[in-house]
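Note that this complex is displayed minus one protein chain, with the remaining chains in position.
A and B are the chain letters, set down in written order, and residue numbers restart from 1 in every chain.
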Amino acid sequence: MPLWNIYHPVGAYTAEDKQEMATRITDIYTIPRFYVGILFHEQPKESFYMGAVARDDFVRIRLDHFARHISNDSEWTAGWLKKADAAIAPFVRDRGYHYELHVGETPRELWMIDSIRPPRPNSEAEKEWKLENRAAPFDPEKG
Amino acid sequence: MPLWNIYHPVGAYTAEDKQEMATRITDIYTIPRFYVGILFHEQPKESFYMGAVARDDFVRIRLDHFARHISNDSEWTAGWLKKADAAIAPFVRDRGYHYELHVGETPRELWMIDSIRPPRPNSEAEKEWKLENRAAPFDPEKG
Partner (left out) sequence: MPLWNIYHPVGAYTAEDKQEMATRITDIYTIPRFYVGILFHEQPKESFYMGAVARDDFVRIRLDHFARHISNDSEWTAGWLKKADAAIAPFVRDRGYHYELHVGETPRELWMIDSIRPPRPNSEAEKEWKLENRAAPFDPEKG
């Protein structure tokens, strides 16, 4: 987590484009890099409707991140959206694609990587995971 | 938003079918039409299980809409489900397909179209977006 699902027109992006987009999106985050999942999906025009119009000039992004337990943190939200927009701008706006993005929030508790429930945010164990950039068993007292 | 993901058997729908389905679904809503996203996904039988049975006679719909801050508005819910069911009936029940639909709720705050955070519901700016059927910068006092 987070997980980005990016639905885009057929042929819109090369493998190099997708690599660069994935890097730019991953760079938004301060969490361990391997937490960030990005899935690209080619969506044919006849299967892609916005406002009941078949589109081949649109990128629709749906992502999940963890629910934040701070209600109405509008400053955080505005900042995050700005960063997300900047990360993808070269691949949407700058290429003439319209886009829409929305975020679902899911509970951190129902989450598992390689059979392990990840450590608490900002814990010692999370710092180690970030440093090593992979999941590994950890001492519960550190996580 | 909303965003409909419709997983259906291979070859179940022609481009014309999908266009008509998209129109009928979009017609349920009173929001600006271009808000409504619908993605069709062909799902081969060997990759589509309901009750651990591979199916080619099933349509599985998962959609997101905004969380409503009215708790237990059961009348609204019943009415909405009835409209959704009527919209898709000619393409599921009437063709012998079974279907299941469920809805996830996401926060309106984490939403962006073409780099813009959409105006508040029923605001002046939203009325303009609806009329013009597209996103455009707006005076914050109107949105």
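The rule we apply is simple: contacts are C-beta pairs under 8 Å (C-beta built on N, C-alpha and C of every residue); 3 or more make two chains touch, one makes a residue touch a chain.
Note that the structure is predicted; figures quoted are calculated from it, not measured.
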### Query
Looking at A:G51, A:G104 or A:P119, which residue reaches the missing chain?
A:G104
#### Entry: Contacts of chain B with the absent chain, listed as residue ranges
7, 43, 46-54, 60, 62, 74, 77-78, 80-81, 84-85, 89, 93, 98-105
#### Entry: Positions on chain A contacted by the hidden chain, ascending
1, 3, 15, 18-19, 22-23, 25-27, 32-42, 64, 104, 106-107, 109-115, 117, 133, 135
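Note that in this section only the chains that are shown with their structure count from here on.
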### Message
What's the distance between the Cα centroids of chain A and chain B, rounded to whole Å?
### Response
22
